[in-house]
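Of the protein chains in this complex, all but one are displayed in their positions.
What follows is subunit A.
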Amino acid sequence: MPASTDIAILPDRAASIVEAGSAGGPVKCGKGSVAGSVSQRACVFCGSRVVLYPITDALHIVHGPIGCAAYTWDIRGAQSSGPQLFRNAFSTDLQELDVIYGGEQKLEHALLDLIAQHGPKAAFVYSTCIVGLIGDDVKAICKRVAAATNIPVLSVASEGFKGTKKDGYRAACEAVQHLVGTGDTSDIGPHSINLMGDFNIAGESWVIRDYFERIGIQVVATITGDGRVDAIRRCHGAKLNLVQCSGSMTHLAKSMEQDYGVPFKRVSFFGIEDMAAALYETARFFDSPELLDKARALVAEEVAKIMPQLSAWRADLNGRKAAVYVGGAFKAFSLVRALRTIGMTTAVVGTQTGDAEDYDQLREMCDPGTIIVDDSNPLELAKFCLAQDVDLFIGGVKERPIAYKLGIGFCDHNHERKECLAGFVGMLNFAREVHATVTSPVWNYVPRRAGAAHLELEEARS
């Protein structure tokens, strides 16, 4: 009996898995991971670090033992058009004595040292698990150092155990909030937006910014992709916030709506449909026929550029099946649609941080029989991929070896990707990567397919 079929789903996890098209209660989600479940999720700190990392001219220092900082040293694909300070790993590297007597002095010392050395525009101080436990007063230190150095020094309450990655997003938003509203907004025009939740992975923010600027919309700040402290300080002058990537920046958008009356829209820049919708909706928001015309022209032009190639690849990919396991649900929605654009169906879809509504939406938009899962783990993912016999897995670094070991194509769609996947050009890149992996001849030699390939060959010969 193949091992995958006797992989037992943990009883605690059963309610986190449903099938599209079947009846049943809401997907259990939004909770801490089940102990011993080998979750693919990280921690609160991870959530904060993901969101704030791309602020390029800030000092990011991790207060804790070395690991948390070492593991997040320049691992993401966020690009900068200028400062590179953010690509360093700074850590207080707590030692035993610090743990016993407290790490406050060390943190203060480190901050003063590093700020003097690097001259950042602001500093973010991330508290990790151990700091939460030994009770260092990080906020007080930040305040003192801010007064001494004259730059904002912001504490990020990101103790790993105090919730899930989503709570980390919130802590990051709360830190950024201290910057918002402190800059000059006098030269910001009426058609102006902030891009939120785009992290400029492989230069994606630049692509999106270019689209908006081409149709006459001013982008005040990208928060946080290719981020600059000064731009964030004045971002409250923008007339609209576009929030991409479900969840990570919604908290900031909501508080900006409250404090500064800036409304927000949730959008996605992945796939033709979603990218076009984001442009149209923004144009409509400003109630300008001219903007809308320009947006239509831009979409027509960009789609015409990529369509012939997409159709060619679509011919090869038609009917192939994919599994998707990503961080946020918005990305999952976009991927289901983008896969359809190139002729593929989604047979497994899951996220690390989706909420009940997100899963309802996935249930609606996916084909009946699609497995939908919250906070999955390697054994489940392997079981579902084999049961659905997928040809492609879309996920991150931790999912890649699961796919490859089983002889399944793979496309990286997390924060470590090196390819721009946003916008129209991103759709082309995405399709190219999917095509390259799904149609590769190497699958003929992996155990899962070797038998079938062998048979085909014999048939052809006879």
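Here, a contact is a pair of C-beta atoms (placed from the backbone, for glycine too) under 8 Å apart; a residue touches a chain by one contact, two chains touch by 3 or more; residues count from 1.
Here is the rule we use: contacts and distances are computed from a predicted model.
Q: So one subunit is absent here. Using its UniProt record, which name fits best from "Nitrogenase component 1", "4Fe-4S ferredoxin", "siroheme decarboxylase" or "Sugar ABC transporter, permease protein"?
A: "Nitrogenase component 1"
Q: With the full complex in mind, choose from A:Ile130, A:Ala175 or A:Ile215 the residue touching the hidden chain.
A: Here the residue in touch with the unshown chain is A:Ile130.
Q: With the missing chain put back, one of A:Met275, A:Ala382 or A:Val425 would touch it. Which one?
A: Of all options in A:Met275, A:Ala382 or A:Val425, contact with the hidden chain holds for A:Ala382.
Q: Contact with the hidden chain only, please: which subunit A residues?
A: Subunit A touches the chain not shown through residues 2-4, 7-8, 10, 12, 32-46, 61, 64-73, 75, 88-101, 105-106, 109-110, 112-114, 116-117, 129-130, 132-134, 160-163, 378-379, 382-383, 386, 397-398, 400-402, 404-407, 446-448.
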